[in-house]
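This is the structure I want to talk about, given as structure tokens.
Complex shown without one protein chain; remaining protein chains in place.
Letters A, B and C name the chains as they come in the text, with residue numbers starting at 1 for each one.
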Amino acid sequence: MHFDLDSEQRDLAAAAADFLGGSASPGVARGLLDDAGAAIAPGRVELVKSGFAAITVPESAGGGGGSVLDLAVVAEQAGRVLAGPSLVTFARAAVLLDGDDTRLAALADGSLAVAIHDGGPVLDAVGADSFLTLAGDDIVIGSGTVTTRDPIDATRGLADVEIGDTEVVAAGAADRWRTARLVGQVVLAAEGLGTAARAVEVGIAYTKERHAFGRPIGSYQAVKHALVDAYVAVEQLRSLVWWGAWAADHAPDELPLAAAAAKGQAAVALEGAAETLIQVHGGIGFTWEHDAHLFWRRAKVDRFLLGDDVAAFDEVARIALAGAGR
Amino acid sequence: MHFDLDSEQRDLAAAAADFLGGSASPGVARGLLDDAGAAIAPGRVELVKSGFAAITVPESAGGGGGSVLDLAVVAEQAGRVLAGPSLVTFARAAVLLDGDDTRLAALADGSLAVAIHDGGPVLDAVGADSFLTLAGDDIVIGSGTVTTRDPIDATRGLADVEIGDTEVVAAGAADRWRTARLVGQVVLAAEGLGTAARAVEVGIAYTKERHAFGRPIGSYQAVKHALVDAYVAVEQLRSLVWWGAWAADHAPDELPLAAAAAKGQAAVALEGAAETLIQVHGGIGFTWEHDAHLFWRRAKVDRFLLGDDVAAFDEVARIALAGAGR
Amino acid sequence: MDFDDTPDEAAWRAEVRGFLTEHKAELGDRGTRLDFDPEVAKQRQALLYDAGYVGVTWPVEAGGRGGTPMQQAIIDQEMARAGVPGLINLIGIGMCGPTVIYHGSEDQKSRYLKRLLRGDDIWCQLFSEPASGSDLAALRTKAVQDEQGDWHISGQKVWTTLAHLSDYGILLTRTDPDVAKHRGLTMFVVDMKAPGVTVRPLKQMSGGADFNEVFFDDVVIKDSERLGDVGDGWRTALTTLMSERLTLGGGGTEIGVSIERMAEHVADRIVGLPDERQALVRQDFGRAYVASLGMRYTGYRLLTAISQGNLPGPEASAGKLAGTTAARDLADLAVRLLGDDGVYAAQSDGTDTWQTLQAVLPGMAIAGGTNEVLRNIIGERVLGLPAEPRADKDKTYRELAAAGA
Partner (left out) sequence: MDFDDTPDEAAWRAEVRGFLTEHKAELGDRGTRLDFDPEVAKQRQALLYDAGYVGVTWPVEAGGRGGTPMQQAIIDQEMARAGVPGLINLIGIGMCGPTVIYHGSEDQKSRYLKRLLRGDDIWCQLFSEPASGSDLAALRTKAVQDEQGDWHISGQKVWTTLAHLSDYGILLTRTDPDVAKHRGLTMFVVDMKAPGVTVRPLKQMSGGADFNEVFFDDVVIKDSERLGDVGDGWRTALTTLMSERLTLGGGGTEIGVSIERMAEHVADRIVGLPDERQALVRQDFGRAYVASLGMRYTGYRLLTAISQGNLPGPEASAGKLAGTTAARDLADLAVRLLGDDGVYAAQSDGTDTWQTLQAVLPGMAIAGGTNEVLRNIIGERVLGLPAEPRADKDKTYRELAAAGA
């Protein structure tokens, strides 16, 4: 049994942290809210250039030829600094374009700026010029009219999109669409893991320093236990993200359960961590200039992406109950 | 505005506490679990004799001619000491037998030992010789075959009952049946209020005395805040019980909402108080000889009586949403 | 038990209602708190004061009418009922004024109190600091007396509501760092237009700016503007905080969101959902609705106590605890019911009620005492549970500050 990252993945995480942390940050996320003209970081061009975006694109198409787990490792680092665009978009595109080496190459070299359209607000629509969507049972690609709206979390690049002319990428490929969505849920959960873990770290650091009534507030049980509960939820999430990524790579029959579990736990753990972060900071925690609300904004938006947490837990129960007693 | 008990009701509470506390107690409740032959306290005969059981029976039929609020005041005291049989049974019977002065007199003088059959396990079936139930739209009374089962809370006198021959008490009286059930929910919530309030008191007393690491455990936030949350829930419940009882007496149109709210809050507040009581006691709290589990048993059973908490909250929402925007 | 007014209360209510009805056009409509125009708000308060409906519980000699808390509660209820906006100078009336009444000189009282009630001067309360939130007595703002007897103030306050509109403030300062931290404090009235006072709005995560930071750079205050004795500021501040609680009045029924409005929203949105989701929504909504009913009727118990001449104790804070949790859950549900619009900061029709509520609520569990501090207060003062041992009682402020506290 080796249910842990290996040393290459740890190196990958370090490299990703280095690259992503060099430009993205909660401060950049706040800047996007303050100024609609500001650019998301690291941004689509830099993210593609770094090679991290195309980790799961085959080497034959100019990608990294890596695993979903590799991508999840990077996604966690992206989540820590609220980076954008989301690796969820690239992960799903890589699955949807499977076999279409021309478009995969365009995805990997940045000439195809794609987002995935599920029928509601589109993640990373801002800056995308092409949209993959499911038409009947066919996966199609086309242009789209993008209508941006006032964002809660501006790093998600969400917008309403009306799809224009399309052409078929893969016919009769509803299964592949589903798989791509499950992989997307795992990568989304990996980003949530990073965001939640970072929120807990920030909370811990503050409560060690901040004093009230002659001692650090982290010594008070109310504060300490809230952070512990958030930490425990994050570590459970980490296990589920790893399992989900492993299942995407090696055990497709486990993927539906693992992806739903990771998606649901991510929504709950991230929301809990972000709310705890604000609460342990007291007054400063709900000011605009503090980073706490940027983690919180991510939490409030992510819980609705790729289905909400309620749907995820329902799906977990359906799968578990369908399998009961077999 | 006088949303409070008046001095007569306070005297009534004191008298009820005196009478009920003279025989009933968690110790008696434990005894009922240890020895199936032991008698519930104060028991049907004594409770009738005291006059408390027939508070809501009209004076013309030999009852107290009091209000549902009066009965709720007594029920709270009954809940504090886990007394039985339940005043819920008497409250419902008084409504169901309305106008039938002969039977009401028998209820008030104890010659009619009745329980109410809703279709599931019957509260206070143990020791009852007659059963009121709804047949079609008629309220009927009849004998029944009582099958006792291994109880969780033996003070509730729950048993399965198969109804025998019946005669009609009131024809076309489905509305009255519903009202009786709503009144029953309020009185059940009042008993729950007493039990929960007492559980919080016991918890407070213990955590003031018990020391760990050189100070009373009640000074630790984890313990203190758990008790505060339980206390706050109990005080919210108290307000809802009073409102429900007032509505039963004076505002029948508010009764469905008030009864459902009280029922739901009672289930949640009592369960929370009982679980907190065990938790703050540590090891001693889950021993047979400690009283904590007797409060807990009451909580685990009561939440299912007269519909469960899930049904109660659903009903609250239905009523609130039906009234929205009117 | 009843929900009826006593004859006296009914008469008072009729009088108040009559006045509000008659003057509704002048008094305007209750909108959001940030909407109101300060000048209009001051005129409104003057109109109400001149009619005798502001500061009714204050002593006559302080500009009030020596009325009862219940009279005040009825005014609050009737203003809410009539949709008349609240008073702009609420903090002045609830906190600053009472402190001046108890601790001010006759000269201060005559100069300040009536103008405060009329809304001629707006007041704010300058207690909290960046490094002293829950632990108020840890404040750092320094006041040093010069040879003329004037005080020189340097430091920073924060979370100051209305500072940007205020004419005066009550200011808690540290005048002696070499005694225990509660003992070296002194309170003053400060002229908010004095040289050296800088007010900066503090933007919250919701985008609103309900609070300010206030900087004091060698601001000079005459010793005659002192409230209470030198070094006695903690006791003076307790008067202020106690008065704050009493300002609550008929409160306790609000959870930061109108439950009726929320019910309309849910009723509106639920019909579009599959039956199974509707059941889930009803379960969440039902629980939160029960919490709001619990608060409303607990508020009536408080009002009953007030009606009988009693003053609410710390148990009045229990409502806030129950309320913030319920409000959070309601806001969550409200946004969830927006469907696709829930990921944006406003609905497609431009309204943003629920998203804004969602962003305001985290602050509500903190402002006015974090939920954790409220639990301590209720646990200790209502339930009688023992306090935590205090590490800072036997040390001077200077020693504590050196240790990072």
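Note that contacts are C-beta pairs under 8 Å (C-beta built on N, C-alpha and C of every residue); 3 or more make two chains touch, one makes a residue touch a chain.
Bear in mind that the values here come from a model prediction, so they are computed numbers and not experimental data.
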| item | value |
| --- | --- |
| Shown chains that the omitted chain touches within the full complex | A, B, C |
| Residue among B:Asp150, B:Asp165 or B:Asp253 touching the omitted chain | B:Asp150 |
| Residues of chain B in contact with the chain not shown | 120-121, 149-152, 156, 158, 209, 211-215, 220, 222-223, 275, 278-279, 282-290, 292-293, 296, 300-301, 304-305, 308, 310 |
| Missing-partner contacts on chain C, residue numbers | 275-280, 283, 389, 391 |
| Hidden partner chain, residues of chain A it touches | 1-6, 69, 200, 204, 207-208, 215-216, 218-221, 223-225, 227-229, 231-233, 235-240, 242-243, 246, 257, 261, 264-265, 268, 310, 312-318, 320-325 |
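Here is the rule we go by: only the chains that are shown with their structure count from here on.
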| item | value |
| --- | --- |
| Interface with more contacting C-beta pairs, comparing A-C to B-C | B-C |
| Chain A and chain B, separation of their C-alpha mean positions in angstrom | 50 |
| Interchain centroid distance [CA atoms averaged], chain B/chain C, Å | 40 |
| Per-residue multi-chain contacts in chain C, two or more chains | 372, 375, 388 |
| Touching two or more other chains - residue numbers and ranges from chain B | 220-221, 225 |
